[in-house]
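Quick one: the structure is below, and I'll ask about it shortly.
All protein chains of the complex are present and in place, except for one that has been dropped.
Order of writing sets the chain letters: A and B. Residues in each chain are counted from 1.
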Amino acid sequence: MKLTRRIALGFMFATGMMASVVTTTTPAHAWEPTKPIDFVIMAGAGGGADQIARFLQSVAEKKDLTVRPLVPNNKGGGSGAEALIALNGASDKDHSILVTLNSFFTTPIRQPNLGIDIQTFTPVTMMGVDPFVLWVHKDSGIKTFEDWLAKVKADNGEYVMGGTGKGQEDSIVIAWMEKNFDIKIKYIPYKGGGAVAKDLAGQQIMASVNNPAEAKGFFESGDVVPLIAFSDERLPNLPDTRTVKELGKDFSYYNQRAVVGAPGMSDEAAAYYRDLFGKIYDTEEWQNYMKSESLEPLPMDAATQKEYWKTQVDRHNELLKAIGG
Amino acid sequence: MRRAEFVTAAVLALMSVYLMWKSSELEIGYITGEGPGGGAWPFWLSGIMLICTGFIAVNCYRRTSPPSQSTEPFLDSYGKKMLLLVGGGIFGFIALVSIISMYGAMFVFLIYYLRFLGRHTWTLTMTIATSVPIVFFFFFEALMRITLPKGMKFLEPIFNYLNTIIY
Partner (left out) sequence: MMEILGLLSDGLWLSLQPTNLILILIGVTLGLFIGAMPGLGSVNGVAILLPITFLVPPASAIIFLAAIYYGAMYGGAISSITLGIPGASTAVATTFDGRPLALSGRASLALITAAIASFIGGTVSNVLFTAFAPPLASVALSFGNPEIFALMLLAFATFVGLGGDDIPKTVFSICIGLVFAAVGYDEISGAPRLIFFDISGFLHGVNFLVLAIGVYGIGEMLWTIDSTRGKITSTDAKMSVKGIASDAKEGMKRGWKGTAIGSFLGFFVGILPAAGATPGSLMSYGVAKMVARNPKEFGKGHPGGVAAPEAANNSASTGSMLPMLTLGIPGSPTTAILLGGMVIWGLTPGPRLFTDQSEFVWGLIGSFYVSNFFALVINIAFIPLFIWMLRMPFTILAPMIFVLSVVGGYAATKDMHDVWLMLGFGLGAFFLRKLDYPLAPAVLAIVLGPIAEPTLRQSLLLSSGDPSIFFTRAIAGPITVIAIILILLPLFKIIWTKIKSSSAETPAQ
């Protein structure tokens, strides 16, 4: 239905004709958007966060859940600082929402002059959390985490890992490993997870810490080997991969995939978006996506989300202090 | 023309110095074991720019570059008028975007340019000035789903109404 309408619009443009299009009506809400919703993404086009945002948008479109479209808007500049500034100063607070990752917590800590207080943002829906796993190339011959540690120690600071940059999620995990297993790693920052995956597959770097979703293709083909997961429990898709908790270290690290509203959003609008993303969360599409991409559910109501933000900010304060970033 | 060449070189030299100063907020040296620091790339390139402006000035002094040989004025009265009317027109266009929306500003700019600079008939002017924003609206908002600026609050009801047509 939608498809034919859009194509019809295409023809209208091409031929210069104009026809009136009947609008679809959805059950009445207390509040409904009157214009396209600015769907800001804290990362550039093509990354993991972008992929999730576009997936959410597609589901909303497919199920015809919104009367106005979600318009994805990539603002990845300055580790997402640009997105936070845009939302903080949004002229229309009821039509601006944000897809976040952990830079939602780390960027305001690392760039205090931005003047962003994330507690003023409006919690909407926690779509899930994305675990991290340590990967090596199969040709390295390394099969276990212990072998890996021995190899890194033997290389004495020449062991090369790639990641998405100082202060980013994977660098926090790597810094934690350096401190807790007494190893030294040569860390090379890349533009995005895709570039890291490519250089791992081409053995330009020796290992990486990545979300299972990003390494999935290479894992299934057997090119990369998971060594250890930084999750609370073993991942259903990687049942043979141990967690750091099994090694006796009390540590886990996830990337949050949450939707957040602009500061000062009206309660009615916030309720509308919670309802919308709640519906998307319950769709078969999103549930399957979480399963296949190894996302873990972490449902929370609005008040709990705010609490969660507080604990995450404290935790990242500590983690970042440890790496001096 | 010759004076303009000198002045431009001087302005660009100042800009280069500013860029060097701004770049030095980050490490501009060679960090042992890591390579150049975060500010090194823009700093040293701005340095090369500064050197270039020096050469440009010397060439100008020795009258070896074409602009420094030219005796024509840099901007004659036509050039000044053109810059004011056309450049100023675009400036006004962009300034209006935040007030009366991209589409409204487009409309005003087209009338200004076609009627007052181009001296076209009112019929032609109004045909183009109204059809261009309409075509752009459907192309961007409906087909491409790229939202262009909608101006200040007082226009909201109009666009909200248009949205009910296209979505």
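Definition applied: a contact is a pair of C-beta atoms (placed from the backbone, for glycine too) under 8 Å apart; a residue touches a chain by one contact, two chains touch by 3 or more.
Note that the structure is a prediction, hence the values are computed from the model and not measured.
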Next on the checklist: Given that one chain is not shown, which residue among A:30, A:45, A:150 or A:247 touches it?
Outcome noted: A:45
Checklist entry - If the hidden chain were put back, which of A:204, A:252, A:283 or A:312 would touch it? => result A:204
Checklist outcome for this item: Across the whole complex, the chain not displayed is touched by chain B residues 1, 4-5, 8, 12, 19, 22-23, 25-27, 30-39, 41-42, 45-46, 48-49, 52-53, 55-56, 59, 65-67, 74-75, 78-79, 82-83, 86-87, 89-91, 93-94, 97-98, 102, 106, 109-110, 113-114, 117-120, 124, 128, 132, 136, 140, 144-149
Checklist entry - Going by the touch rule given at the top, which residues of chain A touch the chain that is not shown? => result 2-3, 6-7, 10, 13-14, 44-47, 50-51, 54-55, 57-58, 61-62, 72-73, 75-79, 81-82, 85, 110-111, 113, 160, 165-168, 186, 188-191, 194-195, 197-199, 201-204, 213, 216-218, 220-221, 223, 288, 292-293, 325
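Note that only the chains that are shown with their structure count from here on.
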Checklist entry - Can you name the residues of chain A that touch chain B in the complex? => result 6, 9-10, 12-13, 16, 18, 20-21, 23, 34-36, 38, 67-69, 71
Next on the checklist: If we count contacts the way the header does, which residues on chain B are in touch with chain A in the complex?
Outcome noted: 134-135, 138-139, 141-143, 145-147, 150, 156, 159-160, 163-167
